[in-house]
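A single protein chain has been omitted; all remaining protein chains appear in their positions.
Our next item is chain A:
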Amino acid sequence: MKSLKAQGSILSNTQQQIDILEQGTNQNNSSKQLLFTEKLEALEHYPLKPTQLEIFQINVGKMCNQVCQHCHVDAGPDRKEIMTVETMQQCLDVLKANASFKTVDLTGGAPEMNPHFRWFIEEIKKLNKHIIVRCNLTIILANKKYHDLPDFFKQHRVEVVSSLPFYSKDRTDRQRGTGVFGDSIKALQLLNRVGYGVEGSNLLLNLVYNPAGAFLPASQTTLEKEYKEALQKEFNIVFNNLYTITNMPISRYLDYLLRTGNYEKYMDKLITAFNPSAALNVMCRNTLSIGWDGFMYDCDFNQMLDLKVAVSQEHISQFNAADLLNRSIILNQHCYGCTAGSGSSCGGAVA
């Protein structure tokens, strides 16, 4: 499977995606969909404002060893956009000057495929920030040069957050590709072996559940219990927490929804499940998202829709904390994905 970009899909044009989100597909009742901004207005939270600048999430590139069906980044081996050392240095300068950023959350693609990844982690660590790496697990086995990643993560006390869409092979492979489940299990065992997820080690290993289809996640608490029982029993694997994350109706997942005729029904599901308390806890209120080219966004999803932060200086080299704290967060219909049911964020449910 190729990325939407490599396929020349119309959805690789972000404006096309925004048009679909705003206008629907001209089928059924798309025109009747209530605007997300109107929902927030009713809660007296429009325009939506940040609470603080706490999490610095960096997408270091779209290059990935996997091509997952639901990927909102449209990542894959054919994507060559990755962050340069110069942009990384600009990120480090901002992190050094702004103590409010306590956590640096590295994502991709497979962030480990950026050739400067290890240097970047070492430099961030010197600034005494908590580091999260969103590791797809299979990268650890993909090439000999990645085999020591568990030790590298351990050495720098990195928190590892990894996608495992389900505790069975069938659902995982359907979403992430044939063989991904088996390799993910091996990678989890390697992480356990160095202490990740093991009680008392202080090495955090959290897993991410994504629905493998056009539906919302089940209860995070219930799924975590099932994952823990199944992975322990079948593979002797332990981990800390499970984060349930709702699939956003953008990029490759939007393509899936449109291809299967599920788009309108999925949007209706998200809108019907709108949860005001989840809306007040959305992650964009304390997160700043940085793209591979250094532009700043309210979240990784806005980044993939090329909706830059609403300030005059949009690039990390022009970072201005006061302006960013006063900005209005850019919203559109995809935001319903973060406010449905128990809510959704990079740290799982929020309500």
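Remarks
Convention: contacts are C-beta pairs under 8 Å (C-beta built on N, C-alpha and C of every residue); 3 or more make two chains touch, one makes a residue touch a chain; residues count from 1.
Keep in mind that, in the parts below, contacts and distances are computed from a predicted model.
Comparing "Peptide ABC transporter permease", "4-carboxymuconolactone decarboxylase", "Quinol:cytochrome c oxidoreductase membrane protein" or "Heme exporter protein C" against the UniProt entry of the hidden chain yields the protein name "4-carboxymuconolactone decarboxylase". When the whole complex is considered, the residue among A:E22, A:D170 or A:E234 that touches the unshown chain is A:D170. When the full complex is taken into account, the listed residue touching the unshown chain is A:E226, out of A:E123, A:E226 or A:D306. Interface residues of chain A facing the missing partner chain: 166, 168, 170-171, 211, 213, 215-219, 222-223, 226, 268, 272.
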